[in-house]
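Encoded as structure tokens, here's the structure I'll be asking about.
Only one protein chain is missing from this complex, and each of the others stays in its spot.
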Amino acid sequence: MLARSPQAALQRLFDEVGSVDQVGIEERVAKYGTRSIKKGAKIWGLKTAVSMVDLTTLEGKDTPGKVASLCQKALQPHDAELGVPQVAAVCVYPAMVKHARKALGSDTAVRIASVATAFPSGQAPLKTRLAEVKAAVADGADEIDMVINRGAFLAGEFGEVQDEIAAVVTACGDATLKVILEVSELETYDNIRAASFLAMRVIRPGDFIKTSTGKTSLNATLGNNQVMLEAIRDFYLDTGIPIAMKPAGGIRTAKQALTFLVAVKETLGDAWLNNNRYRFGASSLLNDLVRQLEKEKTGAYQAPYYFSEAAESY
Amino acid sequence: MPRLPITKTPKVYVGGAFIRSESARVFPLKDASGEFFANIPQCTRKDLRNAVEAAAKAGPGWAKRTAYNRGQILYRLGEMIEARAGEMADAITLGGATPAAAAREVAATVDRLIYYAGWTDKYEQVLGNVNPVAAPYFNFTVTEPMGIIGVIAPDASPLLALISLIAPAITSGNTVVALASTTQPYPAIVLGEMLATSDLPGGVVNLLTGFRKEMISTFATHTHLRAISAVVNAEERKALALGAADSVKRTHLLKAEEKHDWFADTAQSVYAIRDTLEFKTTWHPVGA
Partner (left out) sequence: MPTLTAAKKSPRLAARSGRPAPELIFGDLWEFDPAPESADPKLKARYELFIDGKFVAPKGGKYFDSINPANEQKLAEIALAGPADVDAAYAAARRAYDGGWGKMPGRERAKYLYRIARLLQDRAREFAVAETLDGGKPIKESRDFDVPMAAAHFFYHAGWADKLDYVAPGRKVAPLGVVGQVIPWNFPLLMCAWKLAPALAMGNTVVLKPAETTSITALKLAEIFQDAGLPPGVVNFVTGAGEVGAAVMNHATPAKIAFTGSTEVGKIIMRGLAGTDKKMTMELGGKAANIVFDDAPLDQAVEGIVNGIFFNQGHVCCAGSRLLVQESVAGKVLAKLKNRIRTLRVGDPLDKNTDIGAINSREQLDKITALVAAGVKEGGGMFQSPCTLPTKGFYFRPTLFSGVSMSSTVAREEIFGPVLSILTFRTVDEAIEKANNTAYGLSAGVWTDKGSRILKMSTELKAGVVWANTYNKFDPTSPFGGYKESGFGREGGRQGLLDYCKLV
């Protein structure tokens, strides 16, 4: 290592991880959309996508009742006979974790994820954010979705960003961590790639990097998903450490989800085509996935009111 | 006894130096009244080869000059000829032109150089393009000189025609190997002396004298010559085009059997510059 100090090394972060050409990567991901997924491949893709959903409600008006109904949908997204799997997790605010745990019980494969760390802005003292993480884990959260300190990142204080992530890792204990980069605020693909590496270097195998809070204008896109998948691939091939990925926000249709999965298949390969390594942060997506599965089964296009309501936060 | 004048030994101007043919051959040149005037170098294929090498050496540096600088050098060449217009006119009258016609040809030659001197930093703006492609790319087409251009000058208007073929080529940064009129080579000999006192780097323009039939096949087949601008007869056109095919050489062949008015405005054009240009289109994404 050439750098004389860890701080100096971080200053060279961008040189080290390399750049991304915006037009080139957007042309690349446009090709994923031309993949034609039919028949058995479509059913496999739709079911896999269901199993990857972090079914989410993140609203000021969330109540224990709303969370309980969300949990029911997570456990059984549709008629049992359709063979739709359970979703990966429910995702709620920290105050709702205990209600989710109550609704799901302790003997369930559906996990509880919670957006801690002063979500979505992250603008609270570190001490407060860490306390929130610990409280959510104590209430039964299996997974913590944190936000990075975008202000520090854009100010070039990479050390601070990374130290905070490391502190949250510790606070998580056994809980899985998902690091939200909030890509729309990082703005460029170069920043997204650099921030991905910053996080991956201090999180654990199986922890996630995640695109967005869903609370800003632009959320997950095929472009920023691709930048992060490529970062995960390069980091894995370099270190052997598999990092998981979660695009969140803006993925509303089954067709979109399948296109994201094509990106996973062609960038990271088969080992990432499962819900340990890939998730969708979404709410309305689930209904469309189920609807398309029903259509594949019956051959008839389905009216939306055949499917139970889902939370509409994002 | 009157003083015997010192006569000049005509030499060709190649690579910035005055040389005799490597073959040591010469042919006698007579003046309009049929009197022996001087021996002219009878250049060979090897002289042509050497001239191409000189042009190749000079090419990159010439092409890299700024357009402004090339313009000033062409202008300077005009100044040099203007200042020695009388001497040049004498060289033309040697072939039978009247003094008035010769003076007119010299003046037109100077004007032609001034015309092209002014183009050096403008043709790109007329001939190049920015292309509005239907994708997020900045796309532009610029010109580049082709490289070494072979010129074969006609016998009529031996100075003006020669310059009319050479000037558009060097305007853009090409270098030239030119074969002067066989019947009236002397203006090219004098031109070499004026080139030498202009600021034109040696090797940018190389002037040969001699016989077409001895050199035309080498002009045709030398693969380092990237284009030929010539005024030639049907047989020569065919020979040049056949040889050009071997290396996909560009040819701009005017018919010797047609009359060309080298004094006309149409004898000078930005499209003559274009004839010895390549067009290069560059794409680059527009993104952040």
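Letters A and B mark the chains as written, and numbering starts fresh at 1 in each.
By definition in this document, contacts are C-beta pairs under 8 Å (C-beta built on N, C-alpha and C of every residue); 3 or more make two chains touch, one makes a residue touch a chain.
All values reported here derive from a predicted model rather than from experimental measurement.
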Which of the visible chains would the unseen chain be in contact with across the whole complex?
-> A, B
Listed residues A:Gly156, A:Gly269 or A:Pro304, member touching the removed chain = A:Gly269
Of the listed residues B:Ser23, B:Asn39, B:Asn139 or B:Ser217, which contacts the missing chain in the full complex?
-> B:Asn139
Absent chain, residues of subunit B that touch it = 126, 129, 131-135, 137, 139, 141, 144, 226, 234, 237-239, 241-242, 244-248, 250, 253, 255, 269-271, 274, 278-285
Residues of subunit A (touch criterion as defined above) contacting the omitted chain = 18-21, 23-25, 27-28, 34-42, 44-45, 47-48, 51, 85, 88, 109-111, 174, 176, 204-207, 230, 233, 236-241, 261, 265-266, 268-271, 273-276
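Please note the rule applied: only the chains that are shown with their structure count from here on.
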Chain centre separation in whole Å, for subunit B relative to subunit A (CA means) = 70
Hey, which residues of subunit B end up touching subunit A in the complex?
-> 136-137, 285-288
In the complex, subunit A touches subunit B at residues 21-24, 26, 187-188
